[in-house]
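Everything below concerns the one structure shown next.
Left out: one protein chain. Kept in place: all the others.
Presenting subunit A:
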Amino acid sequence: MTILKETRGGVTRRSILKASAAIAGAGVITKVTGFPAIAQEKVTLRYLSTAVNQSPAIAEKAGEDLGIKVEYIAVTTDDVAKRVITQPNSFDLVDTEYFALPKLLPSGNIMGLDAKKIKLADKIASVIREGTVAGKKIGLDGTAPAEVLYLPDEEATEFAEEPTDFLTLIPTTYNADTLGIRPDLIDGPVESWASLLDPKFKGKAAILNIPSIGIMDAAMAIEARGDMKYGDKGNMTREEIDATIAALIEAKRAGQFRAFWTDFNESVNLMASGEVVIQSMWSPAVTAVRTQGIECKYQPLKEGYRAWASGFGLPVAIEDREKDAAYEFINWFLSGWAGAHLAKQGYYTAVLETTKEAMEPYEWAYWFEGKPAEKDIHAPDGKLLEKAGATRDGGSYDERMGRVACWNAVMDENIYMIRKWNEFIAA
């Protein structure tokens, strides 16, 4: 699916402005390439990612500010990785999750980004660069970004052990995931991941049917219940996988789960319809349930969060002109406006300083400092998200990201894990 942003309806003042912006933008490119005849045309970046990160407003603003035409290619999380590996020529910029890197990098289809060309490279949040929040180390189980961020050189197919000048992905968005609950349909507090497997919620719980993420949520619950202790929840041994799947099968046979979901919208429907009152959920899904006027809480839990992070990568096959444009776009992306736009949907951003500058102080206080909203909080599209006085579930950035326990991951025993997961579905 391709989304093209174009102005329609003939020549307007706006389109003339746009066109002149484009010419101005093209002028910059002309100096770089030295081929004025070709450079007349706007450079197009084919931007591959999931639909969640592809805001039409960002493409439009980039078009105005840089004269770069951003052409979105929206696919599912799994398809992003599949496409990078099977069709490396079909995009110029990919926004993919860090946990896909152990699969993507050895394929030789993506290359490192030169930190010297990224103006704010040093300012990228410490949680991504070092795995620390406010100076404190956080949980690094799974594929933590800090472990897969650096490359020894531009075209390396293995990760560097220590910080270098070449980065695998420049972060776009990241967040800490937890369980979503319907407080209106639940008696008593939910404080632990163990609640996911608590017989109290029999027939009213749901988990993701995306094996690599679903098994980690299950592991959080099993460990919280005190059944077993994992060496690394994001990289289990065969015995750990067997034990986890056995526990899941037992819960399934006992009728614990109402349904499993793979698509973001399915989780929204399950929650909104009351079929499910507790489930693994993504932050924007909780927001989507709430905008329907239904109570839904992104419940912080004592064992901490399961985090994920997504970032920009470049395909090896990229042309010089597109490569320059991609660096220009990434620098623009980190400079504030785009970050603020995404932060208003609940995501965390790569460079916090610029995001703060681009947001209203009351917005920053609500989204990042965990303070009660001084005014009504609106989504970027103007929809009301929270009334004045509300606070963000889980509190401030430091409280949420500081309590990350593990990261989305691809395990070494992935093939075995998927076979066992299919066993669980068939049980």
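By definition in this document, a contact is a pair of C-beta atoms (placed from the backbone, for glycine too) under 8 Å apart; a residue touches a chain by one contact, two chains touch by 3 or more; residues count from 1.
To be clear about the criterion, contacts and distances are computed from a predicted model.
Visitor: From the names "Nodulation protein E", "NADH dehydrogenase", "ABC transporter permease" or "Protein ImuB", which one matches the UniProt record for the unseen chain?
Guide: Per the UniProt record, that chain is "ABC transporter permease".
Visitor: Considering the whole complex, which of A:Pro102, A:Gly142, A:Gly234 or A:Gly339 touches the chain not shown?
Guide: The missing chain is touched by A:Pro102.
Visitor: Touching the hidden chain in the full complex, which residues of subunit A are there? Just list them.
Guide: 78-79, 81-82, 85, 102-104, 106-107, 203, 206, 209, 211-212, 252, 257-262, 269, 273-275, 410, 414-415, 418-419, 421-423, 425-427
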